[in-house]
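One chain of protein is taken out of this complex; the other chains stay put.
Here the chain labels run A and B in written order, and each chain numbers its own residues starting at 1.
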Amino acid sequence: MEIREKILANLSAVKEKSPLIHHITNYVTVNDCANIVLALGGSPVMADDLEEVAEMVGFASALVLNIGTLNSRTIESMLVAGLRAKELGIPVILDPVGVGATKLRTNTAEKLIRELKPEVVRGNMSEIMVLAGQNVAIKGVDSIADEQGSSFIAKRFASELSCVIAITGKTDVVSDGRQVCLLDNGHRILADVTGTGCMTTSLVGTFCGVTKDYFTASIAGIISMGMAGEIAQATLRHGEGIGTFRARLLDSIYNLTPEILARDGKISYE
Amino acid sequence: MEIREKILANLSAVKEKSPLIHHITNYVTVNDCANIVLALGGSPVMADDLEEVAEMVGFASALVLNIGTLNSRTIESMLVAGLRAKELGIPVILDPVGVGATKLRTNTAEKLIRELKPEVVRGNMSEIMVLAGQNVAIKGVDSIADEQGSSFIAKRFASELSCVIAITGKTDVVSDGRQVCLLDNGHRILADVTGTGCMTTSLVGTFCGVTKDYFTASIAGIISMGMAGEIAQATLRHGEGIGTFRARLLDSIYNLTPEILARDGKISYE
Partner (left out) sequence: MEIREKILANLSAVKEKSPLIHHITNYVTVNDCANIVLALGGSPVMADDLEEVAEMVGFASALVLNIGTLNSRTIESMLVAGLRAKELGIPVILDPVGVGATKLRTNTAEKLIRELKPEVVRGNMSEIMVLAGQNVAIKGVDSIADEQGSSFIAKRFASELSCVIAITGKTDVVSDGRQVCLLDNGHRILADVTGTGCMTTSLVGTFCGVTKDYFTASIAGIISMGMAGEIAQATLRHGEGIGTFRARLLDSIYNLTPEILARDGKISYE
């Protein structure tokens, strides 16, 4: 099946099955993540207490781990939920927010990768470079501008970890260690809103809830956000900005059809 | 006084007195809950630390407990705040989010009901069925589709607990153990946005802050959300969806007058 057919089938499946997506995530963008999953057609559940995460993940079709505001309590919950997900064959999607900025983030992300072997890791270029062992200057959670070599890093790191690596930026790069896919949807205003990275990971997680083809699921999640960003930005009138854009972004995901998603994705292979 | 007169008087009282509504709630929808209370005319305060909740609830006119992202720290705070509220005669409104999904949620909700004897419990059909001891298949925090028997369960459970039970769904059911009221406002898009259940509970809590008639307060809170949902949905144009809808939902609560609320509620008795 060609990639566009698969993407069409994936979004149809999300809307039909409404997969439950368990998140252990940060308190900054958690509401946006819940709403973007709902907008796509999935069903979000956020639960982070050690005493319930193993039980909750048992109902889920995918587990999204996001270290945006990690703390000792939630790190432990991520490990327990993740190990239970692996036992049950539920995919784990990791968003290593701000990795490299502090030892806690770097150690935690490395531990989650080592112990859970996530099916997908999605980050910006600087985050993935840190995880891939590259030297890189980090400034908070910002991504570095230089995207050269991202294909090379994505492919090598995906191969090393036997997972899908998704690097989002001006051009997004997704690799499963063999194939490398370049995605060119999106608009720069997405970087002016908090949580667009987290939301992209939640969309990827939602697609991973309906297919074992995590490479296609990652592509579908990333182009969904990119296309929604384009559509939302095009509606802005004079005087409007990121407040209105955020609402329209949810609107655009809500109105995205399988046909439009499959048709308008700017997908190329290296 | 007829129900519509009471509802009119209740919303007038909210706007005049601006009751302080103390919430111990989840971090997913907490911002929406605060804004919906403000939109109605109340004054929200969110505080969950064990060292301050007993003191804070003393200033409040109602206490809303929502177990959406419960953890050991906040469960203890809910109990302490709740016991202090009961001592002071302040009504306790419980939202047992996701009860039945995990033992932690079920045990916590049951403990809160047993120890605090809340004045109102609001949930969807599956949540209330779990609490009422019915066998029911739970999938995360989703509500089950079958609403048959909800009147029967609401009335019996309300009678057993000597409280108001509110079951929200396509048709909402409210009972104080003697009367059963059916409410038919609302729109199905409300289920596509996270937090509409939590916000409904916060509206109920706000009305409970101005009257001892918790049956009417529950009806007023639920029809407020239902009517706001109808109004907000009717404004949506082509290309708009849940992002714009969320903003309009707050707008609609903000512009709801006592007269409109009393007039347009679709209220019937069994």
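Convention: contacts are C-beta pairs under 8 Å (C-beta built on N, C-alpha and C of every residue); 3 or more make two chains touch, one makes a residue touch a chain.
It should be emphasised that the depicted structure is a prediction, and the values quoted were computed from it without experimental measurement.
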Exercise. Would you mind spotting which of B:E55, B:E160 or B:E259 touches the chain that isn't drawn?
Key: B:E55
Exercise. Pick out which of B:S72, B:N255 or B:S268 touches the chain that's been left out of the picture.
Key: B:N255
Quiz prompt | Listed residues A:N10, A:T29 or A:Q233, member touching the removed chain | solution = A:T29
Exercise. May I ask you to list the residues on chain B that touch the chain which is not drawn?
Key: 20, 27, 30-31, 34-35, 38-39, 43-49, 51-52, 55-56, 59-60, 73, 231, 235, 246-255
Self-check item: Residues belonging to chain A that touch the chain removed from view
Solution: 26-29, 31-32, 68-72, 98, 101-105, 138-142, 192-195, 239-244, 246-247
